[in-house]
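My questions will all concern the structure given below.
The other protein chains are all here in position, but one chain of the complex has been omitted.
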Amino acid sequence: MKPAQFQYHKPQTISEAIQLLSHLENARLLAGGQTLVPMLNFRVSAFDNIVDLGCIPELSTINENVDSLDIGSMVTQRMLEYSSLVKEKLPLLSHAIKYVGHRQTRNRGTIGGSLCHLDPSAEIPLVALTLRASVEIAGPEGSRDAVISDFIEDMLTPAISEHELVVKIKFPLRYMWNGWAFTEFSRRKGDFAIVAIACVMEMGTNGEVKDLVLAAGGLCEVPFRLEKIEDAIRGKKLNQSLLASIFENGFSFDALDDVFAPSWYRNRLACTGAKRVLAEAYERCQSYQELI
Amino acid sequence: MTDQSEQISITATFNGKEMTAGASARTTLVDFLRHKLDLTGTHVGCEHGVCGACTVLVDGLAVRSCLMFAVQAVGRQIVTVEGLSSANQDLTDIQKAFWERHGLQCGFCTAGILMSLEEYFSTEGNSYSEDEIKDVLSGHLCRCTGYQNIVRAALDIVSDRTLK
Partner (left out) sequence: MNAIQARYLGRRTKRIEDPDLLVGKGKYIDDIKIPGMMHAYFVRSEYAHARICSVDTSLARKLPGVEAIYTLSDLMQVLRFDRLPLAFPPGKLSKIAMPKILASDEVLYVGEPIVLIIASDRYIAEDAAELVVVDYEELTAVVDPRKGLKSESCLASSRTKSNTFISMMVGFGDCDEEFGRADNILSEEFYQHRGVPNPMEPRGLVATVNPGKESLSIWASSQLTHELRNTICEMLNFLPETFGLLRVT
C-alpha cells in the first residue's frame, strides 16, 4: 500500500514550522511517523502537505528546571527509555515507556506524536495525566500552556488547532511522589493495551496516603482519573480491608467495547489492575520511608 | 520508479558508501532502498510497522523503513542487511549463528531480525537475558521457525562474545 502524493517540508525552526502551518492547505505535521505513515500508506488519510518536525533540534531536548522536567515533543520514546534523568525524576514514565509498541517503533516514535494522537489505550497520555503534566503549544499568536486534562479533549482529539504545534511537555517536579506503579493488560507484549492503570502516591509520616493520582487508560475513550477511589484513599492507611471495601462492587464504567475486549471485561481488568497498582505503589512508598 | 511527482535529490551514506539518487517525497525508504539502490535484501511485509521485515539501521538504530520516507534519510547513515558482512561477504558471527542454529527457513523475515540484533549487540547496558532477547525479537514476525532457534542463535552470540 503506497501513500498518495504530497509536498514535503522540513522547517529548521519552530517559527518556520508555524509559518508553514498557517499558509499551507491540508497540511499535517510528521513526528515519528509510527502512526501517521501507516495511515498514509493505507490511504486512510491523505494530505497535500507533510511538515516534518525532525529537523528542529530544539524539539528534541530534555531540560531539567527548578520545578519541572521539560521534554521536547520530538524526544523519541527510546530517548526517554534510556534517559537516567527521566528514570530518576519520573520513574513512572521511565517504566511505562517500555510498554509502548516495540523497541523498533520506539526508536522513531515520539512523546509528542503519541500525545497528539490520543489513542485511548496509549501509555504516554495516561502517564502524562497521572503526573499532572502540562503542554506548551506554539501557534501564530504565540505560546500557550495547557494542562493535560484540558489538552485531552476527546478520543483521538487533542485541544489544539491545525495551525499549532506542541513544543514540549512539562512534568512538574513539586509533587512528593515517593511511590508509583504501572500495569497493563494486553494479549501480547507490544500490543495496544486493553487496559492500563497508573498510580503515583505520596505517603505521610504515619503511613497514611497523603495524596495520590490513580488513572486508567484503554478503559474508556480517553484516559481518566479514578477520582472516587482517590478520594476514598486520601488521608488513610492503605490496607486489605480498605481495598476490599473500595473495590467490592467492581467497576461499572461505560467502557469501550470492541473485538479485543467487551466492556465488562475491561471493567474487570481495570478493577484488578487498580488494586494491584495501589498496593504496589504503597509498597514503594514504604520502601522509600525505610530508606530515609 | 517512475512516480510522476517532483524528484527530490537524496544523498546519504548507505552501507558505508555515500550515494545520491532522486525520489518523490512519498517514496518510502524501503522502496528507495529496494528499487532505486537495488538493495533488495530488505523486505516489505505489512507496510504499517508491525511485521519487522523492513527493519534497517538509521544512524545505528533499528527502525521500520516502511514508515520513513526516503527524503528523511538525507545526511544519515543507513545500514541494510547487505552492509553487515564484510566486502568479501564472509558471514558475521550473528549470521553464522543463524546458519548453525537453523534460525531461518524461507528467510523473508531474517534480514529485519539481523538488523535488530545488530543494534542490540552493539548497544551498551543490556542484560543479555533470554527474556530481554525475546523482547528485542518481539518486534518481528516469523511464520516459519517458531522463533526458538532464533533465540538460540542470539544466546550463542551472548556466550561466544562472553557478554554475560
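To keep things simple, chains are lettered A and B as they appear, and every chain counts its residues starting from 1.
Quick note on the criterion: contacts are C-beta pairs under 8 Å (C-beta built on N, C-alpha and C of every residue); 3 or more make two chains touch, one makes a residue touch a chain.
Nothing here was measured: the structure is a model prediction, and the numbers come from that model.
Undergrad: Pick from A:K2, A:H163 or A:K210: which residue touches the chain that isn't shown?
TA: Missing-chain contact among the listed residues: A:K2.
Undergrad: Which listed residue (B:L29, B:V58 or B:L104) would be found touching the missing chain in the intact complex?
TA: Final answer for the missing-chain contact: B:L104.
Undergrad: Using the touch definition from the top, which of B:I8, B:L61 or B:L141 touches the missing chain?
TA: B:L141
Undergrad: Which subunit A residues would touch the chain omitted from the figure, given the whole complex?
TA: Subunit A touches the missing chain through residues 1-5, 43.
Undergrad: Touching the hidden chain in the full complex, which residues of subunit B are there? Just list them.
TA: Counting only subunit B, the missing chain is touched by 1-4, 24, 26-27, 34-35, 39-45, 51, 53, 80-82, 84-85, 89, 91, 95, 98-100, 102, 104, 106-111, 114, 141-144.
Methods note: only the chains that are shown with their structure count from here on.
Undergrad: Using mean CA coordinates as chain centres, what's the gap between subunit A and subunit B in Å?
TA: 29
Undergrad: Going by the contact rule set out above, which residues of subunit A touch subunit B in the complex?
TA: 1-8, 10, 33-34, 37-38, 40-42, 50, 52, 54, 78, 82, 101-105, 107-108, 188-190
Undergrad: Could you list, by residue number, the parts of subunit B that touch subunit A in their complex?
TA: By the definition above, subunit B touches subunit A via 3, 5, 8, 24-26, 28, 31, 47-49, 52, 55, 61-64, 66-69, 71-72, 116, 125, 135-136, 138-139.
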